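Have a look at this one before I ask anything.
Of the protein chains in this complex, one is absent; all others appear in place.
Entry: chain A
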Amino acid sequence: MKMLKCLAASVVVGCMALAGASAQEGLKDEIRQPTLDMLKGKKVVFVPMSMSFDLPEGWAAVMQKDAERRGYQLDIRDANWSTDTGTRAITQAITEKPDIIVVQNFDVTSYARTLKKAQDQGIKVVQVNMRSSYQTDAFVGADWHGIGEYAANRMLEVCGKDKGKSGKIAIVQGPATAAASVYQLNAITATLKDNPNIEIVSSQTGDWDQSKARGIAQTVIQQNPDLCGIIGFWDVMDAGTGAAIQESGKDIYLITSGGGNKTACQGVENGTFDEVISYDVPGQGRDLISTISILLQSDKDAGEEKFVLYTPNKIITKDSLGPESCWDLDVLKG
């Protein structure tokens, strides 16, 4: 492949040179080659929670393509849903001294010390979507606080007592200490605090597990027949929540959030979800490769500069649903 590309590039350059010779000379891009040289041969290790679901697969697809294009190496170390395995993967990676480690945290504490260790060793660390309480060189991902705020406000509009509804809502969280849960819950409670129109009747942890979420939703609906809305913290898990709602036959407004995979759009289309707040994985992927590119070009040491890129959210509802609303992994990979 590389050979071919080089060949193609040289042919193009040759043609251009010929064309240039016949026409004007033009200006050479002076920083292109140095930039490409900076990226070439670098090593990036990606430690996702698991390679078995849409978000990491999407990011990995985008990064992989970029890595091939720019000539850096991307290693994926699957934590396989285990904090311990993930920690092992990161500590192992540290001993290999890559240039960048990209991690998706399980929760806000577990990796914190390990990530600090990585930075101390001069390895730049990018956290994606799920933050740790320890801020590293970069964070790329959803603005959980903003998502929580939005969802809470929507609930006020849809379920508020002042709108003639019961005002009862439930929350299906991820694991209690996951960034998505911690920051979102904080935003929701802050928004709804002291608001007499809404009452949170249940807030439980579904641990990103579809069947667990389904069980929680079933129980909550039974206990609160007049439940008006549910805020779920992840669309894949909330497929279970939605199923429980459909089983109950009640009209319960379900807002969830996710990477905007095509299943999310299907869910909105068939009524499983009423609203999906999408943090747009292809967009996050783009942010990721930009961040990688920036960090590789930067001559600052690890931990010297810290920045955050929050993904702009897309709201997917039946009304806003369009062919470009969601993404497809196969297309992303291709």
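To be clear about the criterion, a residue touches a chain if its C-beta (ideal position, glycine included) is under 8 Å from a C-beta of that chain, and two chains touch if they have at least 3 such contacts; residues count from 1.
By definition in this document, contacts and distances are computed from a predicted model.
According to UniProt, the chain absent from the figure is "SMP-30/gluconolactonase/LRE family protein", selected among "Lipoprotein", "SMP-30/gluconolactonase/LRE family protein", "NADH dehydrogenase subunit E" or "DNA polymerase-3 subunit delta".
Across the entire complex, the residue among A:Val44, A:Ala89 or A:Leu332 in touch with the chain not shown is A:Ala89. Note that of A:Thr35, A:Ser110, A:Asn195 or A:Thr317, the residue touching the chain absent from this view is A:Ser110. Of the candidate positions A:Gln204, A:Ser290 or A:Thr317, contact with the unshown chain belongs to A:Gln204. The chain not shown here touches chain A at positions 50-52, 75-85, 87-89, 91-92, 94-96, 106-110, 112-114, 133, 175-177, 182, 204-205, 207.
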